[in-house]
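What you see is the complex with one protein chain gone and the rest in place.
Up next is chain A:
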Amino acid sequence: MTSADAAYVAFVETAWPRHLRLALLLTGDRWQAEELLQDSLVKLYERWRRLSRTDDLHAYLRKVLVNNHTSLWRRRRRENLVADVPEHAVADGPAGPDALVLRDALRALPPRQRAVVVLRHYEDLPEREVAQVLGCAVGTVKSQHAKAIAKLRQAMTDVAPHFEKSR
């Protein structure tokens, strides 16, 4: 194994759990999450030797992951391979009922809105960085976020009335 490959393997071992959780939130499906992350890590490998040591590799992988997810969803939609969200395997652990409500509400969002919400509220990125990841304007992030929040609020309060309705 070359030194570059060894460095790549070391990075993958570090990055895998963190980015698998992100992929799970984006896809809502365990298999799709692993597949998405694998595809993204393969893309990262292709560019590995060109990436500067000073690059933030986790941020780079996050960007590849999010954009891969959006383009994959578009392509599958175009090919009519996916008609509905998958019925199987999402969370393996003991997710509470509210988490499952949130999961279903997230999965009902278009992928770009879902990405905005996940990046803002799970990755804690400011709007400017979300825009950089998605390659769009800050204004687009704001509008997508507002639409997503409205849909989430509606979906969550319909199913679980104790979720807040005040804002």
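Operating definition for what follows: a residue touches a chain if its C-beta (ideal position, glycine included) is under 8 Å from a C-beta of that chain, and two chains touch if they have at least 3 such contacts; residues count from 1.
What we mean here is this: contacts and distances are computed from a predicted model.
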Undepicted complex member, UniProt protein name, chosen from "Anti-sigma factor antagonist", "Tripartite tricarboxylate transporter TctB family protein", "AraC family transcriptional regulator" or "Lipoprotein": "Lipoprotein"
Chain A residues that touch the omitted chain in the full complex: 1-2, 5, 8-9, 12-13, 15-17, 20-22, 24-25, 29-35, 38-39, 41-46, 48, 68, 71-72, 75-76, 79-82, 86, 88, 91-99, 102-103, 106, 117-118, 121-122, 124, 149, 152-153, 156, 162-164, 166-167
